[in-house]
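Worksheet: one structure, shown below.
A single protein chain has been omitted from the complex, and every remaining protein chain is retained in its original position.
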Amino acid sequence: MLTYTLRRLAFAVPALLAISFIIFAILDLAPSDPTAQLPLTIPPEVREKIRLSLGLGEPFAVRYWKWLIQFFVNEPLNLIEQWTGWSFGDGDRLRVLSWQTRSPVVDLIAQRMPQTLWVVGMSYVLGALIAIPIGVISAYRQYSWFDQFGTLFSMVGFSIPTFFTGLLFIVIFSVNLEWFPSIYDTTHEVTDWESFVFQIKQMIMPTMVLGLYNASQISRFMRASMLDNLGQDYVRTARAKGMTEKVVVLVHVMRNSLIPVVTVLALNLPQVFGGAIITEQIFKVNGLGQLLIGAIEGGDIPTVQTLTFIFAVLIVLFNLIADLLYGILDPRIRYD
Amino acid sequence: MTDQPIPAGGATPAGGPALVAAPAMPKHRSQWSDVWRQFASHRGALAGMAVFLFIILLCTLGAFIHDVDPQKLDIRAKNQLMSWEHPLGTDNLGRDMLAQIIAGGQVSLAVGVTAMLLSLLVGTLIGVLSGYFRRLDGPLMRFTDLFLALPLLPLLLVIIMLFRDMLRTAFGPESGIFILIVFVIGITSWMQTARIVRGDVLALKEREFVLAAKSIGTPSRRIILRHILPNVLSPIMVSATLGVANAIITESALSFLGLGFPSDFPTWGRLLYDGANFMTLTPDRVIWPGLAISLTVLSVNYIGDGLRDALDPRIRGR
């Protein structure tokens, strides 16, 4: 297992480099432009000067090389300096600067982390917590009223997009009932009980909207996989051995049914860091998803490139974790 | 698998090692009639099939019964609620909602089903290959990672820039855009299926019946088609149902990027998106498209459930 892990990690480096190159090439090819959002009163010659001042006049290879240096050398050095207080060289290194805000992209990401983790992260926890029991019970009591209701609920949950449920929640809970705020306050800090209650209140709607969506997806895979396993020979054997139903279902069947669920979760976890573009937009959470979409719309290549690349690293990492988990869940799976 | 007779059509879908060696059974029941019998005994599946057929009929024949031009604007009859003249009301430019839902359904269903099939095909192929052949696993999975990591919006902009005019001249404006949209949705949504299928295949290929098949020298192609694929059917079916919903919704997002069908071309996802802000003014604008999408997805889900049961020899035998 260890050699396998190490080999995978070693292989990940060239793979990630290739991915970063392809992302950069696509961003460069894409016809969006950093001056597109400026008012038309700014004349074309000035726009051209702005483009040049952003470095767009340089050839593709040079810009990609600069980004590599900035991201893989300057940013880590900067982090080490901040943590340890040592200094390397004159400290006057060019960091990855966003074109929209002209500030270091890494600082922007750090600023967005808390709200993204609170809202998007919590919605995955919530989604999994709701989905796994629903999936297990639905499969165990296939075609019972609980299963039928669960199916209806999850299918409606998945087929109605979040831009609609989010708006519906706002109309009901913010406009009519006035229970929860419709706009997330990112400057809010939790210091005491009262502020904690406020934090919960402002988190409830976005978390529920996203959580429901995730739950409906995970519960479907859980149910399908449970159904597959419930019909297997080992279940019969276990029952024949006189094991209690609880042990059979919750230990034997569930463990073996988790493989697709682990895959879905591993695929989705990096997305916690990718943020949730639509939900963040609706509730003005302004996390990483909003940062990404804003950067894409504004043609802010350094920000998009950095965010997507970090995202790619997480995807590769979580997929490795998923692969290792497969081996633990099903010891027959071997990679060496 | 010991206390019941080996299912008909012995060498068909897998299930246990016994099946592989079993000779053809004497009873002359065709495999597909068995499948159909099992499918028909699944009430949910039948109901789903009925609803799905009804929706298809409504979208294809509905336009002959309710023959209002979905693009006809009548600004003086805007934001109307249900009435005899406009059974589902009108939108803010005075277009008839029922006519739009009928016209939109044709596009949404076609896009939803084709794009789902495409993504399923790619996803299953890549998933099975990388799960089964260890040598392919690394490259194919990194390829999947690449697609997962790609920023969708810029990618779409690049695709449209490169291919729109080409497809437009080759296939005409409407079918050109249809092909582009199906391709774009298919190509950006197969990754989850691939990962899930691969995960299951990894576990399956270590199971006794596959090992047994291997040991008697069954070629890989045959093992995959006969033993592996039928056993990964249930996650594939789930992906399929989720895929239809996903494709219908994604299509609406595309038209907002200026990538989809022209703006006067209704689709369900678009109608829902356009109507969202009018939710409190004319609720008809969101209820009906929302209902249409949900019903379609729900019926596809039940059909998928029934199909999976019908194709699973263990269940079919019961």
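Before moving on, here are some points about what is shown:
Going in written order, the chains are labelled A and B, and every chain counts its residues from 1.
In the analysis below, a residue touches a chain if its C-beta (ideal position, glycine included) is under 8 Å from a C-beta of that chain, and two chains touch if they have at least 3 such contacts.
Quick note on the criterion: contacts and distances are computed from a predicted model.
Missing chain, UniProt protein name, picked from "Peptide/nickel transport system substrate-binding protein", "XANTHINE DEHYDROGENASE (SUBUNIT B) OXIDOREDUCTASE PROTEIN", "Phosphoserine phosphatase" or "GDP-mannose 4,6-dehydratase": "Peptide/nickel transport system substrate-binding protein".
Mapped onto chain B, the interface with the missing chain covers residues 71-73, 75, 78-79, 92-93, 157, 161, 165, 169, 173, 256-259, 262-264, 274, 277-278, 280-281.
Residues of chain A that touch the chain left out of view are 29, 31-33, 35-50, 52-54, 94, 97-98, 100-104, 108, 111-112, 170, 174-175, 178, 181-183, 185-189, 191, 194-195, 198, 280-286, 290-291, 294, 296-299.
Simple rule for what comes next: only the chains that are shown with their structure count from here on.
Put simply, the C-alpha centre of chain A and that of chain B have 24 angstrom between them.
Residues 1, 16, 44, 134, 138, 141-142, 145-146, 148-151, 153-155, 157-158, 161, 191-192, 195-196, 199-200, 202-203, 206-207, 231, 234-235, 237-238, 241-242, 245, 248-249, 252, 269, 272-273, 276-277, 279-280, 286, 290, 293-294, 296-298, 301-302, 308, 312, 314-315 of chain B touch chain A in their complex.
On the chain A side of its complex with chain B, the touching residues are 11-12, 15, 18-19, 22-23, 26-27, 29-32, 143, 148, 151-152, 155-156, 158-161, 163-164, 167-168, 171, 217, 220-221, 224-225, 227-228, 231, 233, 259-260, 262-264, 266-267, 270, 292-293, 296, 304, 308-309, 311-312, 315-316, 319, 322, 326, 330, 332-335.
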